[in-house]
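Sharing a structure below in structure tokens format, with a few things to ask.
Note that one protein chain of the assembly has been removed; the remaining protein chains are unaltered in position.
Order as written gives the chain letters A and B; numbering starts at 1 within each chain.
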Amino acid sequence: MTHILSAEQFSKKDLLQLFEAAKKLQKAKAITQTMKGKILATVFLEPSTRTKLSFESAMLRLGGQVISIPNAESSSLQKGESIADTARMVSTFSDIIAMRTGEKGQVAEFSKTSKVPVINAGDGTGEHPTQHLLDFYTIWKERGTLDGLTLGLMGDCKNSRVLRGMAKMAALFDMKLVFIAPEEVQVESDIQQYLLERKREFKMANSLTNVIKHLDVLEINRIRHEYFADKERAMKIGKQFILNRITVMKGKKNLIVLDPLPRVNTVQEDVDALPQAKYFQAVENGLYVRMALINQLLA
Amino acid sequence: MTHILSAEQFSKKDLLQLFEAAKKLQKAKAITQTMKGKILATVFLEPSTRTKLSFESAMLRLGGQVISIPNAESSSLQKGESIADTARMVSTFSDIIAMRTGEKGQVAEFSKTSKVPVINAGDGTGEHPTQHLLDFYTIWKERGTLDGLTLGLMGDCKNSRVLRGMAKMAALFDMKLVFIAPEEVQVESDIQQYLLERKREFKMANSLTNVIKHLDVLEINRIRHEYFADKERAMKIGKQFILNRITVMKGKKNLIVLDPLPRVNTVQEDVDALPQAKYFQAVENGLYVRMALINQLLA
Partner (left out) sequence: MTHILSAEQFSKKDLLQLFEAAKKLQKAKAITQTMKGKILATVFLEPSTRTKLSFESAMLRLGGQVISIPNAESSSLQKGESIADTARMVSTFSDIIAMRTGEKGQVAEFSKTSKVPVINAGDGTGEHPTQHLLDFYTIWKERGTLDGLTLGLMGDCKNSRVLRGMAKMAALFDMKLVFIAPEEVQVESDIQQYLLERKREFKMANSLTNVIKHLDVLEINRIRHEYFADKERAMKIGKQFILNRITVMKGKKNLIVLDPLPRVNTVQEDVDALPQAKYFQAVENGLYVRMALINQLLA
């Protein structure tokens, strides 16, 4: 039994197999009943509509069913039940679990006493591996490969689980990385070390303008004011890190712009109509990646 | 692709076709799998248990599946996502959407970026078209026709989306209308104009007693205190506009009494046992009308 907990657990081969399976499902428009008789439990102790609906829709489109603990308020955790007991209980009633929580490490803890596979759908500042899967699947579908590309990661490179995880997963491929962040939240030594150990090239920039023309992919994530001592500077920086149409037009014609969404001070709406904007397509791609992943885990 | 947004969008032919389809489903006790493999998303940003369960039950009885954003608290709207982006997201994961909100016009706004049909399940003081569909279907089933009938609309004729919508839909048929309301919330010129343009007869009354003997149908909706400057008068009027058994008995024997429910100061419980009381039957009829509507939208 395999749990999906971290960006680090995948091999290059794992990803390419998964993407081929997702592509097949997407081509077939998901006419399949592989999960008939199986139940997915969604345990979202913190709200995340997009991710929750994506997993639920994926399971239903595979012919399976869904049960759900909608939020912390109505869960037995509120009555003081331990994570271990909650995992025993939920895994008694389901065949696979997607779990979201605000607390780093809690999904891994949950998985220890689960009797069925658990997918980490975000654990605070920890991990959110299926977000990377859908982003990399989107790149792979657009370009046909993941090697030889330059990936820009823009925003809070220090704290964002999306940007940190993307960097780690990128290290599986022959990718160059550019971290675009203000110095307060620039990528830290742990991720740098991770890349160096895997002999991957990267550089740092504090502005997109100078580097955009080199990028094949740009993933953007928002600057959070809470990490800045100087709130005025945070506000100013936040504005500079919003992506607009003019900037995108300075990049390559086939640049792929990604955003995990919901967007709050990341991509401006005037970018939406550009062919470079792939963040909506990535949401749809995510459905098929999650279908493929569920199929794989319960095969 | 058609969205269901307003009472005004239907033709007489539309309604009669829909009602025939609903009747067939109701006769067959809904043994059908027309929606197999399809997903309904219920987006209820404001609670409405009856309407939500009705749509969900309708979809499941058609062999489909349901995903749900249960309320505003757990939706991505809370994280500041725009209605346009939420619509893009939800419609990626579903085949049809039923949406309820407290804000007039928000469902129409949502439908603009939705990739699948959207049904307005109530948008504040705006519209709630499927409520009218089930009420008219109930009348049609009981009387075999919608022409030649006199329809009483009692309560807040100025503000109630149910009464306003009923008046508009009634204009499709050869119906006479009687608006029964205290002067503070009597029907306004916009609806009067709507009827006049369509050459429909209507009159106004401030008490049910004088007009009940002329009515074939009586739809009741509650008086809301918030629209009255004089709260004491609101209280007094509110009591006068509660329907009791004695009053119903003064009407025609085959009078049809309707109430959108939940009833709060509308129909007294002593009316329930009378054959004139059709509001519970209308709830059941609503299930089949919504099934027929879903079938039609995804045909």
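The criterion applied here is as follows: a contact is a pair of C-beta atoms (placed from the backbone, for glycine too) under 8 Å apart; a residue touches a chain by one contact, two chains touch by 3 or more.
Just so it is clear, the model here is predicted, and its values are computed rather than measured.
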Original post:
Pick from A:4, A:21, A:41 or A:248: which residue touches the chain that isn't shown?
Top reply: A:41
Original post:
Which is it among B:11, B:49 or B:189 that touches the chain not included here?
Top reply: B:49
**OP:** Please pick, from A:94, A:111, A:160 or A:295, the residue that touches the omitted chain in the full complex.
**Re:** A:94
Subject >> Per the touch definition above, residue among B:16, B:60 or B:242 touching the missing chain >> reply: B:60
Subject >> Touch list for subunit A against the chain that is not drawn >> reply: 37, 39, 41, 65, 67, 69-70, 73-76, 78-82, 84-86, 88-90, 92-94
Original post:
What subunit B residues would touch the chain not displayed?
Top reply: 31, 44, 47-50, 53-54, 56-57, 60-61, 66, 70-71, 261-264, 269, 280, 283-284, 287
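We take it that only the chains that are shown with their structure count from here on.
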Original post:
Between subunit A and subunit B, what is the gap in Å from one C-alpha centre to the other?
Top reply: 41
